[in-house]
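One protein chain is absent from this view; the other protein chains keep their places.
Each chain carries a letter (A, B and C) given by its place in the written order, and its residues are counted from 1.
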Amino acid sequence: MWLASKIKQVLMVMKPGVVTLKYPFEPRPAPENFRGAPHWDHTKCIGCAGCAEHCPARTIMVRDLCQEIRVLLYDGSRCTYCGRCAEVCPEKAIVMTPRFEQATDDRNDITENLELFMLTCQRCGRCYDMETTSAIDKLGLTGYRYDSLEARTVIRKATDSFRPKELEATERYERPGKTGD
Amino acid sequence: MLAKIAKKCFPRSLWVYHCNSGACNGCDIEILNILTPYYDVERFGIKLVGSPRHADVMLLSGAVTRPTLPLVKRAFAAMPGPKLVFGIGSCAVGGGCWFDTYNVTGGGATAVPVNYYVPGCPPRPEAIIYGVALALGLVDKKAAPVELKQVEFPIDVYERNKAWEERNVIYEVLNK
Amino acid sequence: MDAIARIETGLKGRFGADIKGLSSPSPARLFVDVDRRALRASSKMLIELGGRYMVGIGYDEIARNGTLGLIHTFAFDADHVAVVLRTSAPASDPTFDSITPDIPNAGWSEREYQDLLGMKFTGHPKPKRLILADDWPDGIYPLRKEVPYNLEPPAAEDVAYRLDEAPPGTTIVPVGPFHVSLHEPEHFAVYVDGETIKGCDYRGFMTHRGIEKLCQTQVSYNEVPFVAERICGICGSVHAVCYAQAVETAAGIPISRRAEYIRTIMLEIERLHSHLLWLGIAGHLIGFDTVFMQAWRVREKVMWLAERITGNRKTYGMVVIGGVRRDITPEIRAEIEGLLATLEKEVMVLKNAVIGDSAIHRRTKGVGFLSKEDTIRWSLVGPVARARGLRLDARKDHPYAAYGDMTFDVPVVDSCDVWGTLVVRVLEIFESIAILRQALAGMPADGPILTAIPEALPPLRHAVSMVEAPRGESVHYVITGEENRPERWRVRAPTYPNLQAVPAMLLDNQFADFPIILGQIDPCFSCTDRVAVVDAGTGAKRVLGRAELEGMSRKPEGGGSRS
Partner (left out) sequence: MSIVAIFVNVLLFLLLAPLFEGVMRRITARVQSRQGPPIVQPYYDLFKLLGKERINSAGNWAFKLAPLAALASILAVVSLVPFGSRVNALGGRVDAITVVYLLTLGGVSVLLGALASRNTFAAIGASREMVTMVMVEPVLAMTLILGAVRTHSLGLGPAVFSTAGAGFSLSTGVMLVAYLLALQAFVAKQPFDIPEAEIEILEGPFIEYSGPDYGMFRIYMMMKQMFYAWLFVAVFIPIGRTGLYPLNILLQLLGTLVVFVVIALVGSTNPRLRIDQAVKIYAVLILIALGAVGLAVAGV
């Protein structure tokens, strides 16, 4: 009886045969609405920082360098790929690409650095939570959002409440190389 | 001569030691998943072992919480010779949603030197296999930093030295 | 209504003066505000009236009225009612008399708020540290409002966790933080005499990540479901649904019938993959790797389906407050039906192979025995309770989402051991398939899947909600707050009560069975991160230092272990 059940088991498991996928040598693409790495389309982004407000992992940081330039840094190391930013963006500038092969040996490979030109804001009212205040009103040089890109943390404080020492730490901002094409 | 053979055989037989330092066990299930029939990393010679003494690769999953920080360091120290550390999942790569709460010390890098990061929450088994293949040198890296500018700004705003501030009067107005 | 009336008259009769308020916002809920003097007596009475203790919640109201609030929740499963007992104490002297002597399951809640809120419980049998790390300085209570969420205090001097004294004649086997069978950092000091287990002490909390504090200070309402999903990697959407339901009942937001159906479908898909996962892990724990491989091969199709529906294999991200984010389109519906057909055949093959195998009988029958009375006393939930003759299922006792109009039966076995839990879980897979078919058929064809949330949710509303996770009943308690953020959010996972009973199940079993006995409750420590201690009976006092905790890993070069 014991032997019979064993032989039956062996035959039973042999039926499906070898099912191993030859993955790294044959591609296994993710389904089309897969929530992979988010990508910012800098031509559509209006710099309203709605995504930075709504990211559960607080990996999207916004900093105003001066009256005209707002820098948006997405640090992929803590991103949990929940797709909340893509859902909240009023301009649908963020797309959850089906890219999942993000393995790397240096954490800077999974970051996105966007420089947005804020001078041409026409107060069109499309940006995030327009009814309370517009992004440009908050934008005063002191900047309503001054997250530390170096320490990669969202600080949610305006610049004027910073001590000078903290400001120096953020001086070493290097501009991204290529122009948005 | 033996050392040369051993070095050549090292990537072909990686014994993996799984260290969960505070993960939600989503990544642990994916780590076990790559041993199951559909993905089966044993074809690369990877085996899950129970003791750090026999291990070559430490699979770190989970944001290193305060109590596990010394334990992860000890487990890493207990591993012999040529060893690698893989950080699997957003918690190990950067600390996850709770990277800065009172009981979490941040990602895997705060405890041990991490060689390869596999982001994802949880990363697909294919993504983990891709990370392993990257370490074995079978594939090359696809991730690259993205840096974009909306416009090439005419004046260079970034010359933040004394001269620039005098020239630009708006700073006096605001710095009172 | 008669149940609520019966409880009200009972409580008023005994504690007329001390009861400050009775309110019943819905036919299935009763909120009782009682003075802290009568807390223990009223809790004892609720248990005698047939209640089952669920969870305790502590919250900090110092800013508002200078008090620390304490809530105990009880479930009356037969009458489909949940009773919430609320009391508070001035912040100057936050002492309550402990209810653990009558209700052993409350031991953990009270110790948790001793750690996190600084409350004191007189008469608690084991007031040891529970949640915070060993080197967390005393006096700092993280859940208090004035303590920032990202505080990292310097380590107190190397204070080692005092494990219980070992019974005489037993050696300590440290099933250490990184044990192959545990998959999660928990430490069991198992007291072994030869091969039989005499007792066990457990120091957990290595996966405590301060989620509740995070979601009270940093994360807003609609992001909390995405953090809730990552509390546990296997029953993620259970926590998200439970949280969303709690907020919706608290704020009174109605959600569309179609969204409820989609939530039910996602919960059942999660139960399918969770039970198949456990079947594989159980096979792995008794050394039968072929069952592990075959069960997970069958499970893989469910994961691929979930990936196509929701965009991620495990953290579905479907649930937000007010409904669901993605819809079940007709072609996905066809795919689900196709999967259910193949799954039924494959799981039938697995069932015959596993249940018919005498070798598995030998390793699971009579192992990890816990009598029905102990199960009631420890108020265990889920398949562990259903394998011991208790018909407990939140889907039937406290119906939520679309379970009201699903017809399914709850498999109950009374063999009181690991074998019972295995049979119950396999039968539940077939029940889930049946529920999924009914849900797909009964889903309203159209209708919105997400209702807009009003401007701001009304603050200071209390609500408790229960969801049947694959491991048992998961309870969430929410108090709504201002600035678009919950004031207090309490999570109790099913492993929380079950883990307390593990040491009782371990007594007088073989050490080789330790993994499978622990495995039968399908522990999800990241859900629970709680501590259980067994009274290991008599025994000389022997204090063990931190080194014993890391028995697994030692310093090289003559480090030498101290066994």
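Quick note on the criterion: a residue touches a chain if its C-beta (ideal position, glycine included) is under 8 Å from a C-beta of that chain, and two chains touch if they have at least 3 such contacts.
These numbers come from a predicted model, not from an experiment.
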- Quick one: which shown chains sit in contact with the chain that's not drawn? A, B, C
- Query: Of the residues listed, C:M54, C:I286 or C:C416, which one is in contact with the missing chain?
  - Reply: C:I286
- Message: Tell me which of C:T73, C:Q294, C:S379 or C:Q500 is the one touching the absent chain.
- Response: C:Q294
- Item | Absent-chain contact - pick from C:L22, C:I172 or C:L450 | C:I172
- Against the hidden chain, subunit C presents residues 171-174, 179-181, 192, 194-195, 283-291, 293-294, 297, 359-360, 362-363, 510-515, 551, 554-561, 563
- Query: For subunit B, which residues lie in contact with the unshown chain of the complex?
  - Reply: 2-3, 5-7, 9-10, 12-13, 15, 36-38, 40, 42-43, 45, 49-51, 53-54, 56, 78, 80-82
- Item | Positions on subunit A where the hidden chain makes contact | 6, 9-10, 13-14, 16-20
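Here, only the chains that are shown with their structure count from here on.
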- Query: Counting C-beta pairs in contact, does A-C beat B-C or the other way around?
  - Reply: B-C
- Message: Taking the mean of the CA coordinates per chain, how far is subunit A from subunit B in Å?
- Response: 17
- Message: Can you compute the centre-to-centre distance for subunit A and subunit C, using the mean CA position of each chain? Integer Å is fine.
- Response: 32
- By residue number and range, which residues of subunit C touch two or more other chains? 219, 226-227, 230, 294, 297, 307, 312, 315
- Where subunit A touches two or more other chains at once, by residue number: 19, 30, 56, 58, 80-82
- Task: Could you pull out which subunit B residues touch subunit C in their complex?
- Result: 17-30, 32-33, 36-38, 48, 50-52, 62-63, 65-68, 70-71, 74-75, 77-78, 80, 96-98, 100-105, 121-122, 124
- Query: So in the complex, which bits of subunit C are touching subunit A?
  - Reply: 218-220, 222-224, 226-227, 229-230, 290, 294, 297, 307-308, 311-312, 315, 317, 325-326, 349, 353, 356-359
- Can you name the residues of subunit A that touch subunit C in the complex? 1-2, 5, 8-9, 12-13, 16, 19, 30-31, 33-35, 53-56, 58, 80-84, 87, 96
